[in-house]
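Can you read through this structure? Questions will come right after.
Right after this comes subunit A.
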Amino acid sequence: MTTHYLVLSGLLFAIGAMGVLIRRNAIVVFMCVELMLNACNLAFVTFSRQVGNLEGQIIAFFVMVVAAAEVVVGLAIIVTIFRTRRSASVDDANLLKY
Partner candidate 1 sequence: MNSIPAPTIEYGTLAPLLVVFAAAVIGVLVEAFAPRYLRKAIHVPLTLLSLLGAFALVLVQVLRGRVSTTASAMGAVAVDGPALFIWGVILVLSFVCVLLINDEGHFVASAAAVPGSADEEEAESMSGGVGHTEVYPLVLFAVGGMLLFPASHDLLTMFVALEVMSLPLYLLCGLARRRRLLSQEASMKYFLLGAFSSAFFLYGTAMVYGYAGTVSLPGINQALAVGASLDPLLMIGLALLGVGLLFKIGAAPFQAWKPDVYQGAPTPITALMASGTLVAAVGAVLRVFWVGLGNLDWNWRPVIWVVAALTMVVGSVLAITQTEIKRMLAYSSIAHAGFLLVGVMATFATPEQNAVSLKAVLFYLAVYGFTTVGAFAIVTLVRDPGGEAGHLSRWAGLGKRAPVLAGVFAFFLLAFAGIPLTSGFFGKYAVFAAALNSGTQPGDSMGGWMAGLVVVGVVASAVAAFFYVRVIVLMFFSEPAADGPAIAVPTAGTVAVIALALLVTVGVGLYPESVLGVADDAASSLFIR
Partner candidate 2 sequence: MSPWLPILMAVPVVGAIVVALLPKGSDKLAKQVTLLVSLLVLVLTGVVAAGFKPNGDRFQFVAEYNWIPSFGVKFGVGVDGVALVLIALSAVLVPIVVLASWHDADGVKSADGTVIAPKRSVKTYFSLLLVLETMMIGVFAATDIFLFYVFFEAMLIPMYFMIGSYGGAQRSYAAVKFLLYSLFGGLLMLVAVIGLYFVAGKNTFMFPQLIGVIQDPAMQKWLFAGFFIAFAIKAPLWPVHTWLPDAAAQAPAGAAVLLVGVLDKVGTFGMLRFCLELFPEAAKAFTMPIVVLAVISIIYGAIVAIGQNDMKRLIAYTSISHFGFIVLGVFAMSDVAQSGAALYMVNHGFATGALFLAAGFLIARRGSPYIEDYGGVQKVAPMLAGFFLVAGLAGLSLPGLSSFVSEFMVMIGTYSTEAHGSGALTAAAVVSAVAVILAAVYILWMVQRVLNGPTAEPVKAFKDLNAREIWVLAPLVALIIGFGFFPKPLLDVINPSVQETLTNVKVPVSTIAEKGTGQ
């Protein structure tokens, strides 16, 4: 019964990961990471139901808080770099290499 949710969670995770890999805009990349976190949340909740304890659900709450904190930090960084470079493309930030 829970398998569908797990598959969905897996799909979401994969979509998120693919998004990180293929999208250039830093904001979008970041959103994809958030998507991955949410996929995790879905999995936690599903497993919580499957194994029959509440831990998973509690974890989901924690993850949301952490994700929120991450957004704050992430956006700050992205905005700063956008102000400097007038570009939010992750590919443009390419001075550090080799």
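In this text, a residue touches a chain if its C-beta (ideal position, glycine included) is under 8 Å from a C-beta of that chain, and two chains touch if they have at least 3 such contacts; residues count from 1.
Regarding selection, all candidates are chains of the complex that A comes from, given by their letters.
Here the structure is a predicted model, which is why all the values come from computation and not from measurement.
Q: Going by the C-beta definition already given, which one of 1 or 2 is in contact with subunit A within this complex?
A: Looking at which candidate touches subunit A, I get 1.
Q: Where on subunit A is candidate 1 touching in the complex?
A: Touching candidate 1 from subunit A are residues 6, 9, 13, 16-17, 20, 26, 29-30, 33, 36-37, 39-40, 43-44, 46-48, 50-53, 55-56, 58-59, 62-63, 66, 69-70, 73-74, 76-81, 83-85, 90, 93-97.
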